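This is the structure, below, for whatever I ask next.
All protein chains of the complex are present and in place, except for one that has been dropped.
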Amino acid sequence: MTKKTSRVLALLAGASLVIAACGGDDGDSSSSDTGAPATEAPSDGGDTDTSACGSGTLEGGAGGAEGEAAMRITIDINPDAVWQDGCPITVADFQCSVNATLNTPGSISTTGYDKIISIEAGASDQQVVVEFNEVYAPYKLLFGGLIQASAVEDCNDISTDFADSIQISGREWIMDSWSPEQLVFTPNPNYWGDAPSTERVVMVPFADFDTQSAAILAGEVDFIYPQFFAGITDALSDANITNKVEFGGDYEGFYFQSDPNRGGPFSDPIFREAFVKSLDRQGVFEQIYIPLSDGQGKLLECGPIVPGPYCNDSFVGQYDPEGAVALLEANGWAKDGSGYWAKDGGEAPTIRWIINTGNTRRENTQAYLIPLMQAAGFNVVADNCDAACYFQQRLPALDYDMAMYISTAPPDPAYLTASFACDQIPSDANNNAGQNSTGWCNEEATALLKEADITVDEGPRSELVKQVMDLMAGDYVMLPLFQFPKAGFWRTDRLGGPVDAQLNNYRAFNNFSQWEDVDGDGQIILGAEQWPECLNPVTECANSSWMVWTTAFPVLPNVWDTTNGGTFEITNLVAGEPTVEVL
Amino acid sequence: MAFRRFVRHRGALVSSIILGTMILFVILAPFTARYGVNEAVFKTSIENPNQFLSPRGIAWLGTDDIGRDLYSRLIYGLRVSIFIGLAAAFFGTVLGVTIGAIAGLRGGWIDDVLMRVTDLFLAFPFLVTLLVLRSVMSSVSWLEPFVGKPTSIRFVIVLFVLFGWMGVARLMRGQVLALKEREFVEAARALGAGPVRIVVRHLLPNAIGPILVALTFAVSSAIIGEATLGFFGYGPQPGAGSTSLGKLVGGAKGALLPGYWWLVVFPCVLLVLSTLCVNFIGDGLRDATDPKLDGTR
Partner (left out) sequence: MLRFVLRRLLWAVPMVLIVTFLVYVALRVGTNPLASYLRVNQRASAKKIQQYIETNGLYEGFGGYLRGYFQWLQGFVTFDWPRSIKGSREVWPEFRDAMMNTLRLGLTATGIGILIGLSLGVFVALKPGGLRDTTVNTGAFVAISTPPYVSALILQLVFAVYWNRWFGSSLLPTSGVYPPGNRGFDLFLMIKHMVLPVTVVVIQIVAVYTRYMRASLLEVLNSEYMRTARSKGISERRVLVRHALRNALIPIVTVAAIDIGAILGGLIITERIFSYPGLGDFFLGAYDNGDFPQMMPWMFFFTLVVIFFNLVADVSYAVLDPRIRLGR
């Protein structure tokens, strides 16, 4: 999974505590000291003296956005909801989580939280009242991955907390131990919902698919959730191994850097349109993606989004090589001596196509497509570098002409604003931290996106998003390719229960507390494709899907969880659907 | 004499023939390869996919994940690898001979420092040194015009040259130390020959045997080095235009378990075979040029 993916994912994930630049970062000042630092060992359950639990609200509150309250959300915490130490989950924990996301120096994203004016206790310490300075439609992405206020020393900077262990829990599991070799979960004795059906869950990292598949074939692990590739089902053919393939929120696409201020061949809309019309997506799909989908996949036509309520199939039928030639010739382009299109006798533009080295699928795509595009008169060259250089330097700096990467579409389309609005193009105005790495600026689309973000009503909101997709297709700024399969493979002789129930969920295989340990060895062993370096839920550590799947989701409580069908539902953390008032 | 000894080394003889054939194939790649490096054997379709075909008439060694002919790709890959091997070994040897000669002739602190540095460089794990050098070379922006991008073939060659001169330097220094007191060198010096002339005209010809041997082994270690970097994902990425043994062997990883044995066996065999041949030739050369072995065989 790519960095790009995980960044989007982390927004929703446990990490979503992330907030923005408001609260001035002066770490040492006025940190609300809520008493005892990290509770190390979980208590043995039973009744706990709640007087030792610290205050139910934080001194100084939380949030920091300016302005009039435009939206208010009232959340009633389930009175049974307690942390692993028996202390009730209160407003203080919400406040602390939001402050940590907003103010920790390494916080990866503060989107949404930066609109919070205040978080206060309502009728009791278990009623959370949040006021926003504008209507924020994707509010269900917020309040995930809550942390316990009394577990950290300073809610405004938790960068050194949770480095190698998350000792708090508001879900089924307690993290018994975590090391580079394995992660062990045991049931949380104070969990107020259904107890897990297994005594112990162990996760083990594997360096690559080879060792991972060898381990499941050898019966060393019970379940794996590998990235799909051609031949994977052959590789894992065994009478005791079964699998389920679903098509989730991961999609891959081509992106064309079209920022007029940065120049580049694709800043010319005519050239961009001709290029896109000359690119045979169906061919790419047949050569690269069909083997990848076990014959079940289809070409993605929606845009940077997956089929569902926001999809309009806007990208159908753009391949039109004759139209491209006609368009170029009508606009003063002609083929030069080496067969490449050049305008008004000038030099033929070179198109730098970047991917991360070592990604076989993308390298194969280049190998397949570059000769074809060159034959069509476009001088495309591979200009690749490693993943760190690609995702952390070149892409954010818009230092490319054509890119190819996977993104994850969360169930809420709010991510589109961050990735495609005009004011998100990296510039001095946003400290070059904008996330729009295509440089696409269409004022009309931006206005529609902003409106969608403040439209709480589902129907009108999806119409707005569909209009944006149409505009995007008309501007030829990207080409969707393929919705990726998500597959779980597990041994039926060792594992039972609803293993396949949540594989399409944004939260992946997180229902493992319901799985049954068929072989009776008292534990379920899951193989992990990636292993987090560290467990902090708001910093760069959380910028990885596997980190949130394996370490944050099983222990940190959310107000809303995603479902297998791509919707949101409240968890048992709250007593009922929170009330949302637009003021 | 030396040639006869070389020919008597059966391994070396056979290896020379095999390697010679390989090189011929590689040079004549446009004719010997049946398809282009990125050309699919036929256009794929859902009913008749071109991916992962086992060896057959249209693709003697099978096809890969996007329907390219493995046989042709092996030829193009070997071409890049042999080029890297030869270039790295040649420049590394030239650098090593120069440094070794300076150390040997000058002696004193230059010698001490050079040899200490050489010792250390050689003592560090090869992959670690390569990786650290690699990160330095790719971080210093003003080096880029000289060494190229970290994914380029030139970069890898420079990397291997920087890494590969030390063994030769040590060897050359030993040769110079052994030879410089000899009469013919003394005589040349007495006649007023400068150090460069002495090295080139007198020392080098006498040390040519061991240097040639070292050069041969440098070729094989550069080929293996490229493959190792490639296997772990740090290797050259020749881009869409070509491939290398490292990339082909690295690709074998994913093909093992689905049972696409041809994608595993052929690249690995070719890698082992080519380095083995080079090593055998080096061994033969050593026997042929080492006077101490006279008459023992």
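Lettered A and B in written order, each chain numbered from 1.
One rule holds for everything that comes next: a residue touches a chain if its C-beta (ideal position, glycine included) is under 8 Å from a C-beta of that chain, and two chains touch if they have at least 3 such contacts.
Keep in mind it's a predicted model, so treat the numbers as computed, not measured.
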| item | value |
| --- | --- |
| Partners of the unshown chain among those that are drawn | A, B |
| Option touching the unshown chain, where A:Gly106, A:Gly283 or A:Gly323 are the choices | A:Gly106 |
| Hidden-chain contact residue, picked from the options A:Asp210, A:Asp336 or A:Asp519 | A:Asp210 |
| Contact partner of the left-out chain, one of A:Leu146, A:Ile168 or A:Val221 | A:Val221 |
| Hidden partner interface residues of subunit A, rising order | 21, 25-27, 103-108, 110, 159-160, 163-164, 179-182, 184, 200, 202, 204-207, 210-211, 213-215, 217-221, 238, 388, 392, 433, 523, 525, 527, 532-536, 539-541 |
| On subunit B, residues whose C-beta touches the chain left out of the figure | 11, 116, 119-120, 122-128, 131-133, 135-136, 138-140, 220, 224, 227-228, 231-232, 249, 252-253, 256-257, 264, 268, 271-272, 275-276, 279-280, 283, 292, 296-297 |
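In the analysis below, only the chains that are shown with their structure count from here on.
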| item | value |
| --- | --- |
| Interchain centroid distance [CA atoms averaged], subunit A/subunit B, Å | 44 |
| Contact footprint of subunit A on subunit B as seen in their complex | 36, 38-40, 44-46, 49-52, 65-68, 149-151, 233, 237, 239-241, 251, 253-260 |
| Of all residues in subunit A, those that touch subunit B in their complex | 208-210, 213-214, 229-232, 234-236, 286-288, 290-291, 295, 357-358, 360, 363-364, 366-368, 370-371, 381-382, 384-386 |
